[in-house]
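Here the complex is missing one protein chain, while the rest keep their positions.
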Amino acid sequence: MIISMKKGATPEEIDHVRKLIEEMGYRVHESRGEERMIFGAIGDERTKHRLASLEAQPGVEKVIPILAPYKLASRETKNESTVIDLGGGVKVGNRKLLVIAGPCAVESLDQIMEVAAAIKESGAHMLRGGAFKPRTSPYAFQGLMNDGLYLLSKAKEAYQLPVITEVMDAASIEIVSEHADCLQVGARNIQNFPLLKEVGKTRKPVLLKRGMSTTIEEFLMSAEYVLSSGNSQVILCERGIRTFETATRNTLDLSAVPVLKEKTHLPVIVDPSHGTGHARYVEPMAYAAVAAGADGIMIEVHARPEEALCDGPQSLHPSEFKAVMEGIRRIAQAVGREV
Amino acid sequence: MIISMKKGATPEEIDHVRKLIEEMGYRVHESRGEERMIFGAIGDERTKHRLASLEAQPGVEKVIPILAPYKLASRETKNESTVIDLGGGVKVGNRKLLVIAGPCAVESLDQIMEVAAAIKESGAHMLRGGAFKPRTSPYAFQGLMNDGLYLLSKAKEAYQLPVITEVMDAASIEIVSEHADCLQVGARNIQNFPLLKEVGKTRKPVLLKRGMSTTIEEFLMSAEYVLSSGNSQVILCERGIRTFETATRNTLDLSAVPVLKEKTHLPVIVDPSHGTGHARYVEPMAYAAVAAGADGIMIEVHARPEEALCDGPQSLHPSEFKAVMEGIRRIAQAVGREV
Amino acid sequence: MIISMKKGATPEEIDHVRKLIEEMGYRVHESRGEERMIFGAIGDERTKHRLASLEAQPGVEKVIPILAPYKLASRETKNESTVIDLGGGVKVGNRKLLVIAGPCAVESLDQIMEVAAAIKESGAHMLRGGAFKPRTSPYAFQGLMNDGLYLLSKAKEAYQLPVITEVMDAASIEIVSEHADCLQVGARNIQNFPLLKEVGKTRKPVLLKRGMSTTIEEFLMSAEYVLSSGNSQVILCERGIRTFETATRNTLDLSAVPVLKEKTHLPVIVDPSHGTGHARYVEPMAYAAVAAGADGIMIEVHARPEEALCDGPQSLHPSEFKAVMEGIRRIAQAVGREV
Partner (left out) sequence: MIISMKKGATPEEIDHVRKLIEEMGYRVHESRGEERMIFGAIGDERTKHRLASLEAQPGVEKVIPILAPYKLASRETKNESTVIDLGGGVKVGNRKLLVIAGPCAVESLDQIMEVAAAIKESGAHMLRGGAFKPRTSPYAFQGLMNDGLYLLSKAKEAYQLPVITEVMDAASIEIVSEHADCLQVGARNIQNFPLLKEVGKTRKPVLLKRGMSTTIEEFLMSAEYVLSSGNSQVILCERGIRTFETATRNTLDLSAVPVLKEKTHLPVIVDPSHGTGHARYVEPMAYAAVAAGADGIMIEVHARPEEALCDGPQSLHPSEFKAVMEGIRRIAQAVGREV
């Protein structure tokens, strides 16, 4: 960390800050500029959180971190890209792209079977479907819960598709783990640290969705919670951030893909359905995500979007999804990958 | 809700949408403009979530909600301002302002006792202190947990101050409720719906901190989760939103105070410590919050901010806090209130 | 427009608002919901700005616009995509993608010639280079001004590349028009309405860069200024918006591409250099832009980025640009276009 003193800091203030840095166990490096003194605190950054409080010390102008605060998630720690096995021969993080598709919510046996059949035929690798739904309104459909998990299992079995579904609290991790091949932590829970620690204790792959106002660094710190709890199977999912623009439900931050691929060894996928919020923008943004270097795509598909109990406006018809799959194949090839 | 058809929608598309609205149980109201047909769907808005999926229907341009989605939190439902009793004669929501103060985290018996004594002397009404701390980094101090709750109880007893502390998951609601007079749900959990439902089942007052990217409408929907679970004692706390500006830790959205006071009967307080992130800006923003009409203020105070295990840069010294209390008294009087 | 009355609006307030709408020349359409009265004001939306002031009327809750405020820029007005001729056989808006490349600023004859030669060889169609530079700091390099225009002309002539350069004020439109084939209005001037009107009076193609906090609707309104001043040759350029994320200089909003292509007939290109601010992210985001459906790409190229007087960190070496061109060709083919 860099500790920059104020222009008019007194010698006593400067000496005191130097002493404090040393007392915290860091080696001090001084750099006297033309106008102010600048300290470098050299040592293990994992415990540097207390250094930040130096800003409260008289004479200190600001405290600037130099090193990334994550360790296990960093490519500096592990250079080789992580490949995660999702079961049934489906993997993510290698040359082959992962395509996850399915409805926002599991609504009925017929509904999930119909969608599973359709996405399987179009070549998707994994089925999504929410059983526990985080809804802004307490009056909106909250998911079929345990019944939804059971229906998802039925579809998994029938179509040989590994499944992913959301886990909203620690209490339901066990039951969800029995049915799902991958646990999804939703955007609203990306800084629900007790939940991150708990999924970190399982041996299931975990998909983390970036929160609406989560910086890339915070996103990686959330991954660090799971990794440091003992679970190395973390997949990151960009799904749009909140900005001033209202033409789309969120602003899909595709730049996050190359930034994340540079900083971490974990697989990175993109959800253009939540990212845009409107079915008609899903196709171009799915193509863009693949072109930007994503390791996979997650798309909402519903046999009758206009009747969906949740997120109908952003769901594709199976026929639209089929066309998207074909386009993705062409883009994947153009960037040296396959679907 | 208003359903606006596209300029070129066919008569069949228009007829089909009209029929769908009726099938969902709404009365349809038509308005043919110069260029397009506009439908109004008239009926109970609580169940209107499915109407949104009409956007997926051919010929539909957009679906525009007219009514606020919250009911119990609305001043249209309950016009009289809610006053909440926090114990020991301390209330919030009436003419007298509530002042909550204390450290970010409970660190030791000495620390919490020293702060409690100081804020009591300066006239604060309630003691804050985190036992369970949501930290961005898994390597940062996570709080003393149950021990922290115990120390908080000691301070409460010694100085006759009701206490507020954060509850991070359903599992700890019971133990936290034993020690705290008010349960705080943090900014990162504002859309942790299972947690909201659980605190809604308690009979403790609940303070909800606005999330970093939570709109005012979503904030009220989170309150609605607690209210509709049976707990009517909800306090709202503005603590800064995330914007592009980096001079402050967050951007304190003080306009949220008059907006919330207009839309809801629930008490609204402000946390200028998290809102600005720097001790030197806390005083002016505390004054501004009172002037804007807040029902209370929550301020971080630490006897030695430069040694704080958490949020040192934004904590006031007890002497600074004392000065702020005096200023708040003057502002309160100027707007017809008292402290 | 929709005018929603408050729940408790009196009959007198409702009558008065109805009368006011009629007095402004609109046909009134009433829709009485279960709780409140809603008016539709039917008539020409171009002059509806005064209706917004009805919000100041007692009893009125809110005023909601239904129609897009732009007319000439809309696909509803002109369905066929606009193709713009940039000179020398170079066009934008049809199946063939436009690639613009060159340095942030013209620095010297050698510099601009070297870059022009390199981008021409790699297959770029148009040369960019700033002569008048909008810099955040008054102490930063402000461009070579008229000399820069002259050097740009030299490069144009030598390599037969049409050129684009920024025009920062009305006073320099004439001189810039003498040298440039396309006038660029920068992000910081996107709501400089006098400048928009003046470039609207020229017969040069105009490239508008989206502002850092410009909504898509406002962006189209800026285009409307140029179009309604008589110049139909407007190109839109997405170049990143300002958000909370700091890993990239801006957040490139690629969703804006399909949204704009849906709403307007004007060509849409993308600038991944400003969009990301770092050379290493330009390649993936250029590919993503083409995959998302952009009509062209604008990329900063400098023979020695580490010595650039402006925007070095985001400039590509000519060798890197060559590789990007090859990748773009493959992506273009995958989405049915060519370079």
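Note that the chains take the letters A, B and C in the order they are written out, and that residue 1 is the start of every chain.
Going forward, a contact is a pair of C-beta atoms (placed from the backbone, for glycine too) under 8 Å apart; a residue touches a chain by one contact, two chains touch by 3 or more.
Owing to the predicted nature of the structure, the values given are computational and were not obtained by experimental measurement.
Of the listed residues C:K78, C:K120, C:R188 or C:K322, the one in contact with the hidden chain in the full complex is C:R188.
Listed residues C:E76, C:E224 or C:E245: the one in touch with the omitted chain is C:E224.
Considering the full assembly, B:Y287 is the residue among B:F39, B:Y139, B:Y159 or B:Y287 that touches the omitted chain. Although one chain is hidden here, its contacts on chain B can still be listed: residues 213, 215-217, 241, 243-248, 251-259, 262, 275-276, 280-281, 284-285, 287-293, 327, 330-331, 333-335. What chain A contributes to its contact with the hidden chain is residues 2, 4, 7, 29, 31, 33-36, 38, 40, 42-44, 64, 66-67, 76, 242-244, 246. Within chain C, the residues in touch with the undisplayed chain are 20, 46-47, 49-50, 52-57, 63, 69, 134-141, 168-171, 188-189, 191-195, 197, 211-213, 218, 221, 224-225, 228-229, 242, 278-279, 305-313, 315.
As a convention for this text, only the chains that are shown with their structure count from here on.
Comparing the centres of all chains, each the average of its CA atoms, the largest separation from chain C belongs to B. Chain centres here are Cα means. That of chain A falls 31 Å from that of chain C. One finds 38 Å separating the Cα centroids of chain B and chain C.
Multi-chain contact residues of chain C (touching two or more other chains) are listed as 243-244, 246.
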